[in-house]
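Next up is a structure, given as structure tokens.
Of the protein chains in this complex, one is absent; all others appear in place.
Now for chain A:
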Amino acid sequence: MAPRKSTQDLSSPPRRTLVIDNGGHTIKAGFSSPAFADPPPAPSDDSQTPQTALPLPSIIPNCLARDRDKKVYIGSQLSRCDDFNEMIFRRPVERGYLVNWEAEKEIWEHEFFDQKAALKCDPSETGLILTEAPNALPQLQTNCDQVVFEEFGFASYYRCPAPSLNAYHNIQSLFPVPRAPPKTSSPAEILLLIDSGYSHTTVTPLLQGQAIQPAVRRLDIGGKFLTNYLARLISRRQYDMRNDTYIVNEIKEACCYVSRDFKGDMERTWKGPKGDRREVYATSEGIAIDYVLPDYHKRSKGYARDHDPNAAGKLKNLTTGKSVEAAEDILTLRNERFTVPEILFNPSDIGMRQSGIAQLIWDSLSAVPFGLWPGFLANVVIVGGNANVPGFSERLDMEIRSLAPAECIVRVAKAADPIVSTWQGGAILATDVEALKRLSITKQEYEEHGAAWAARKFDGR
């Protein structure tokens, strides 16, 4: 055990801060420190001034995974895996909340405390910013505080709802109407943040970087849900891929898009009545797409390409005699491409009794004073992996406009890099020593005042 830093910790905060955005699918982690001139010796590439280019975190799969040969991969070891068939995952984060510390500790130790870890750090000399999903259960929050201090022994610690960190970005620069960037106060004054991640989608109105708690809303659909839904559709219509969620996720990321004209796209992908095939069905005006599945011998990664209506005939020729290409396994996707992300906007399409994102925003806004509506509607920012689905922000813009009062200006922007945006916000926060010190608690304080005090402090009361 490392010798504990003595009283010096109370006065001066730790020299660098480990920012961890502990997502359900991946951990976004990296160091940040106020002293850019004096970068930390170990991983130095993530310390640049926030004004020029934002630092990038390491993206680590937050899971234990086991392949067909019973080999187990921990976190970043997954990149060494070369066969994702029938991969099984164990994730410490369940429904967005950190539940299983046994697995999480294993992953953290592998990534942060192991001798060979890329992000190796000594917790007793490092501050920690850790994110959690909003509306966490108090018991889970307490568990988290306890493990951070009593097991790992970080010098200081700030636990916060993940959406709030996004307020530290220069939000105004995301919108297409660039005004002279004011960039005076670091947390954006007013911001409606939509975080559509792996486990769920949340809407959080933020004032001065602080969530308006009674207005936080959640839709229980996230990337995992969409992947499983796509897996179900493919399994019903083509191959059984229910055990290949990893591959289906790649298919989803390569092919899915949010439709701007759902009815029209639906007509284009209809095969037509029996005996009267629609001509448009063959390529569906570009909607039909072929996904070539990986076989993990010659091809370790699948890819999408335009649908070739004659492929079936060609395949028949090839199997009779010739060579390689016949070995391709192809999925042809048509309406699966847009009906899958569509359930984020219309969960009732699959019988789910929840309203879509636009209505969710409406729910949320109705819990804040009317006077703040224009501010929120003019500053809607989307983060999280689902924001990368093409057409997502345009569609959301469209739907919010149709609900909002006509006088309100609606601006919807996607974060520059939706997946790491939260982490970058944390990294910017960590460069402001005073602000971070005000928000976080030190190990001494924790030992002095106890867990209840810590929980209360992070609740903002």
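In this section, a residue touches a chain if its C-beta (ideal position, glycine included) is under 8 Å from a C-beta of that chain, and two chains touch if they have at least 3 such contacts; residues count from 1.
To be clear about the criterion, contacts and distances are computed from a predicted model.
**Q** Write down which listed name, "Histidine-containing phosphotransfer protein", "HIT zinc finger", "DNA repair protein RAD51 homolog 3" or "Trafficking protein particle complex subunit", is the UniProt protein name of the chain that is not shown.
**A** "HIT zinc finger"
**Q** Among the options A:Leu56, A:Ala118, A:Leu372 or A:Ala416, which residue touches the chain absent from this view?
**A** A:Leu372
**Q** Residues of chain A in contact with the chain that isn't shown?
**A** 1, 64-66, 72, 74, 88-91, 94-95, 97, 99-103, 105-106, 109-110, 113-115, 134-140, 142-143, 146-147, 150-151, 179, 182, 185, 187, 189-190, 202-203, 207-214, 216-220, 224-225, 228-229, 231-233, 236-237, 242-243, 245, 266, 269-271, 273-274, 334-336, 339, 346, 348-355, 359-360, 363, 367-375, 378-379, 405, 407-409, 438-439, 441, 445, 448-453, 455-457, 459-461
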